[in-house]
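The block that comes next holds chain A.
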Amino acid sequence: MGEHLLSAFVALPFVSALFVALLPKQSAAGQRFVAGTTMAAALAFLIGLVLGGFDTARGGLQFAESTAWIPSFHVNWALGLDGLALVLLLLSALIHFIAVIATPRDIAGSKGYYALLLLLFGGVNGVFLATDLFLFYVFWELMLIPMYFLIGIWGGEQRKRAAGKFILFTLFGSVLMLVGLVAVYLRSGAEGVAPTFDIYALQSQAASWMTDSGGMFGMDFSSWIFLLFFLAFAVKIPVVPFHTWLPDAHVQAPTPVSVILAGVLLKLGAYGMLRVAFPFAPDAFADLAWLVATLGVINIVYGAWVALAQTDFKRLVAYSSISHMGFFLLGMAGVAVAADGAAHFEAGTRFNALAGASLQLITHGISAALMFLLVGAVYDRAHHRDLGRMGGLGRVMPRYFAIATVGFFSSLGLPLLAGFVPEALTLFGAWPAWPMHVVVTAFGLMLTAVYLLQAYRSVLLGRTPDACASFRDLDRRELSTMVPLVIASVTLGVAPFLVLDLMAETLRTILAGLPPDILPATSIEITEGLR
Partner candidate 1 sequence: MGLEAYLFVSLLLFVIGLVMAAARRSLIYVLIGLELILNAANLNLVAFQRFHPESGLDGQIGAIFVIILAAAEAAIALAIVLNVFSRFGSIRPDDMNTLRD
Partner candidate 2 sequence: MNEQLQLILPELVLSGGLCLLLLADLVFQRRRAWETGVFALGLLGVVAYLLLQRFEAAPADAFGGLLRVDHFGAVFQLSITAAAAVALFINLHQFRYPQDRGRIETQFLFLCATLGGFVLVGTQHLLMLYLGLEMLGLCSYALADVHKRDRAGAEAGMKYVVYGALSSGIMLYGISLLFGLGGASFQMTDIALGVNRALLEGHAVQVLLPTLLLLAGFLFKLALVPFHWWAPDVYQGTTTAIAGYLAVGSKLVALGALIRTLALIFATAVHGIESDPALIEVTTVASEFGASFGLVLAILAAVSMVWGNLAAIGQTHLRRLLAYSSIGHAGYLLASISLLNADGFHAASTYAIVYGVASLGAFAAVFAIAVRAGSEDLRDWSGLGWQYPLAAGSLVLFFASLIGLPPTAGFAGKWRLLAALWAGDRPGLALLLALLSVVSLFYYFRVIKELYLERREEALSPRVSRKLPWLAGFLVVACVATIALINLGWIDAPLRLATGDLTHG
Partner candidate 3 sequence: MSGSEVAFAIFTALALGGALVALFERSVVRSAFAMFGTFMGVAGLYLTLGADFLAMTQVLIYAGGIMVLYLFGLMLTKPSRYERNLRRIGLGAALAGGLALILLVKLFGGMNGSVPGPDELPAPEPTAEAIGLAFLRADEWLFAFEFASVLLLATLVGAVYIARRRPEPRSEEAA
């Protein structure tokens, strides 16, 4: 058992899913109980690991295990845990648990629903833990179909279209990843050694691919790998212009699914970039960092600007997700390039950027989940999401008001709440290498405040339309979904070390795997240009 700890952890949701599927159709409560207990058990297990067992002083893999699975492709059932994965797993378990609670008790076809939810959970866990690229891909795709059905069956009016769009986009990304998989696998076996799927073995080989001129269509191999994987994960993050599935999916998905989508699934794209796309092609990553940075900024500003014009509450929040995920890219661009240290103090810029990028995943997971819960709570009462037809909810729903304030301002990046820390870290980290980008990002921060406050005002402040006057305040179930997120948000804002302690060493390891391009400190040139 000891050496298969992670296998057991990954297997747990699948076993539960099977169990739910075997339960009689009528026992909705039982199905709910099984699902909830599974998530809670996973959460407890992870917390147990944090409290004891997981060694935060080590940056590498822990509890690693590996068993041959498909020997003819050298595929192993290989799992391993490091700080980043641990933190993301914690997030995922928390969000999934909340999603179970946030599910209405009387949801139709509950059996399929909870089973799919558990499958999804299992897939997510697998992606975070897999250290074999093939296995990673298998888990990655495994999440596809549950999500399709969760949106498509339990979604809103346009759910079919949204679900179809979701799966088409995602599969588009996946097949690119598949081609990338093939490429790195074959490449790893090119020098007379056995080819491998081991992510870390591939990472350490990647350095030798840099000088590889064996590319095709006029691009070197490293760039090929980078583009294939980057595009694959870009769809999931999502990076503009591959983002249009997200608003549709969010708007149509039922609240708990939106929560998972925003809270966890988007993070997988980023995780993939951190684990695979960037370390597999450090050279191309450094060369194309300008692209990453630019796309990041476009995400931030464009997402914010589009959000500004939305009248649908949920769509607005969806675009805010797009905008926020841009910080991840910007941070990663900061990792790729180190400014020349001659004029500037070497202020651990790259660490800041990486910490910002990875922390953004956590904090956005928390605040976006909270936002979607807030949207859902309003929708449950009003049965529409039109911002123009709401107002003054702060008066009739004081508890909602308090929680919404935390949610909005955490999303906005207010210090002492979770959203601020990664934003500041990202800006600090990206500044020396990408000053112009950071300036534009700052503008995006302004826009973020604008659209969020506009929404805040339309929902919570002002006159209460008659239709909204009789809304009941949040009930106990809703509170129990939101309050943990509020607590998490505040805790992370005040004491980010609670999370960063777990992953700091891992981040340092990742940094070591991504040797930067040394650029002249452009920020100085820019500032001189400004005068």
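These made the cut because all candidates are chains of the complex that A comes from, given by their letters.
Assume a residue touches a chain if its C-beta (ideal position, glycine included) is under 8 Å from a C-beta of that chain, and two chains touch if they have at least 3 such contacts; residues count from 1.
Everything numeric in this text was worked out from a predicted model, so none of it was measured.
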{"item": "Candidate from 1, 2 or 3 that touches chain A, complex-wide", "value": "2"}
{"item": "Of chain A, residues touching candidate 2 in the complex", "value": "69-73, 109, 137-138, 141-142, 144-145, 148-149, 152-153, 159-160, 163-164, 167-168, 171-172, 175-176, 178-179, 181-183, 185-186, 216-217"}
